[in-house]
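The complex is shown incomplete by one protein chain, all other protein chains being positioned as in the whole.
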Amino acid sequence: MKLSKMLESIGIDTSLNKDFEVKALAPLESALENEVSYIDQNKYLSSLKESKAGAVLIKEKDVTHVPSHMQSIVVPNPHLAFAKLSAFFAKDEFAYPTAEKNQIQIGENTTIMPNVFLGNNVKIGKNCTLMPGVVISDNVNIGDGCKIFPNVVIYRDTHIGSNVFIHAGTIIGSDGFGYAHNEKGEHVKIQHNGKVVIENDVEIGANNTIDRAVFGETRIKKGSKIDNLVQIGHNCTIGEHTLLVSQVGLAGSTSTGRNVVMGGQAGTGGHIHIGDFTQIAGRGAVGKNLPPNTKWGGHPLMELDEWMKFFVTLRRMVKKKSE
Amino acid sequence: MKLSKMLESIGIDTSLNKDFEVKALAPLESALENEVSYIDQNKYLSSLKESKAGAVLIKEKDVTHVPSHMQSIVVPNPHLAFAKLSAFFAKDEFAYPTAEKNQIQIGENTTIMPNVFLGNNVKIGKNCTLMPGVVISDNVNIGDGCKIFPNVVIYRDTHIGSNVFIHAGTIIGSDGFGYAHNEKGEHVKIQHNGKVVIENDVEIGANNTIDRAVFGETRIKKGSKIDNLVQIGHNCTIGEHTLLVSQVGLAGSTSTGRNVVMGGQAGTGGHIHIGDFTQIAGRGAVGKNLPPNTKWGGHPLMELDEWMKFFVTLRRMVKKKSE
Partner (left out) sequence: MKLSKMLESIGIDTSLNKDFEVKALAPLESALENEVSYIDQNKYLSSLKESKAGAVLIKEKDVTHVPSHMQSIVVPNPHLAFAKLSAFFAKDEFAYPTAEKNQIQIGENTTIMPNVFLGNNVKIGKNCTLMPGVVISDNVNIGDGCKIFPNVVIYRDTHIGSNVFIHAGTIIGSDGFGYAHNEKGEHVKIQHNGKVVIENDVEIGANNTIDRAVFGETRIKKGSKIDNLVQIGHNCTIGEHTLLVSQVGLAGSTSTGRNVVMGGQAGTGGHIHIGDFTQIAGRGAVGKNLPPNTKWGGHPLMELDEWMKFFVTLRRMVKKKSE
């Protein structure tokens, strides 16, 4: 659809110097010339110059920062306009039942047990087992030697490597939790058209949830192991050989280096990086970037050494006070 | 069944002035004259007067508060007697296989994918998709334009509005966690015969659990959005346009106003109200009613301003002490 037509249908009345067929929405850093992006925070203004985006949704006050090759679309709430545009790119979870006859490829010695549902264009390697109740959506690719335990659900476009085990009830690729908000306080869904990539030798426990990316991908790197009931938000990257213990929660766009360990019930805010080999004690609440090779715990988070002594001293102080 | 017969079968030996066919158990405030209620806390004694309940389970010391139109049933542990009576009203999850031939209504342009199970007396609107592995129990009502993702389970009597999305693995309407305790420390199940109501435009993420009410309903109001792995206890009410981020846990009978935001891993005690537009930071532990338009965080909970400074000051104090 042409940009002008899209804008018209979401009620944005603007005159364009440049109209084009919009191929996708994308973040500034990766957008191409037939793609549309948005900006609503001052700190990203400097990235406008390098962006190849064909058009950008932007506030009036910032419009002078837009380079000449890019069409500005002035709106009061760029994030909201972006969410509304995302509806044009929403895909159904399954093409079923109007699909191109289930183009499924299954490798040698792979067992598909009863009550498994495979979507269109699914490709599964050799020596895999898909156990009862597994649901695989469209365009999913699974490598060799994988075990997909009962009632696992894998949403569309997910890419899974070899020797991956996914335990019962885990959900891979559900929509990320992303909404824009209008002036009435209503939440407008941002369509998540990215995907999840799981590399080789990953094991994922039971009843986890791993959301797909809004753009691009959520990625679990080679050799990482995830316990049960863990939440991994959209656009997270889990580094190689990382361990996430039960009930850990990672907010959107968290990334970890390699061999990170997070203890049970630990959590992070969004857009945070945890350095290689860094360890978070159980229940640790990570609210900022952490350097490599360090140890942390508590809420608020402290270096583990400080945390271990902190409450000991406090309890002594309180006891004295109460005497 | 007659009240006298019910009491006899649970071993309560009492003489009644008034016997009647018991239609249901109910809380004092909504009980009708053919219903039975109970009371075991002083603070509710004043509501006896206005109640229309036909009979009330009550401790001997409180019996003088019972109005003349109501039959008192004196027992040492009213809550336990109530739990035992609730067994008479337990319903099976499915009437299957002795059912009245699956009275199912499905609207135009609704897709029911393979391996979906529909119970008796299920009604589904237009333009819905029920994806593989979905299980819908008896007497469930779903509006138009809903997407029910794979392996979602919806227990009996649930009522779902229009344009509701429920992501994979979420369980709607499971029994609330409610037991009475006998003198041997055993737990006696309180049958949960209430339901869950989900209003229009709600989106619910993956692997959530939303329990049905003991009586009445658990309700998620219009436009609210719930992330993954969230627990909503029995008899909660979530106000309009509220956001619950991943791993939030709400104990029974929590209610929120409209446009409340609760960050990841936040939780509440039971019977608490959070006012309109109030925000709880991630991991915030809500143990009391909160006024509207305020911000809170931490455990124990403090206003966000205090919480932000509190540990900064404490760490300074502890550092000085250790020098």
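Letters are used for the chains, namely A and B, taken in the order the chains are written, and counting of residues starts over at 1 for each.
Following the convention adopted for this analysis, a contact is a pair of C-beta atoms (placed from the backbone, for glycine too) under 8 Å apart; a residue touches a chain by one contact, two chains touch by 3 or more.
Here the structure is a predicted model, which means the values were calculated and not measured.
Only one of the listed residues, A:Lys23, A:Lys147, A:His181 or A:Lys295, touches the absent chain: A:Lys147. The hidden chain makes contact, of the residues A:Asn207, A:Thr237, A:Ser253 or A:Thr278, with A:Asn207. Although one chain is not drawn, the whole complex shows that of A:Ala87, A:Ala168 or A:Leu304 it is A:Ala168 that touches it. Residue in contact with the omitted chain (choice from A:Gly107, A:Gly264 or A:Gly287): A:Gly264. In the full complex, chain A touches the omitted chain through residues 111, 113-115, 129, 131-133, 147, 149-151, 167-169, 201, 203, 205-207, 223, 225, 227-229, 241, 243, 245-247, 258-259, 264-265, 282-283, 298-299, 311, 314-315, 317-318, 321-322. Against the chain not displayed here, chain B makes contact via residues 92-94, 96-97, 115, 117, 133, 135, 137, 151, 153, 155, 169, 171, 174-175, 177, 179, 185-187, 189, 207-209, 211, 229, 231, 233, 247, 249, 251, 265, 267, 269, 285, 299-300, 302, 306, 309-310, 313-314, 317.
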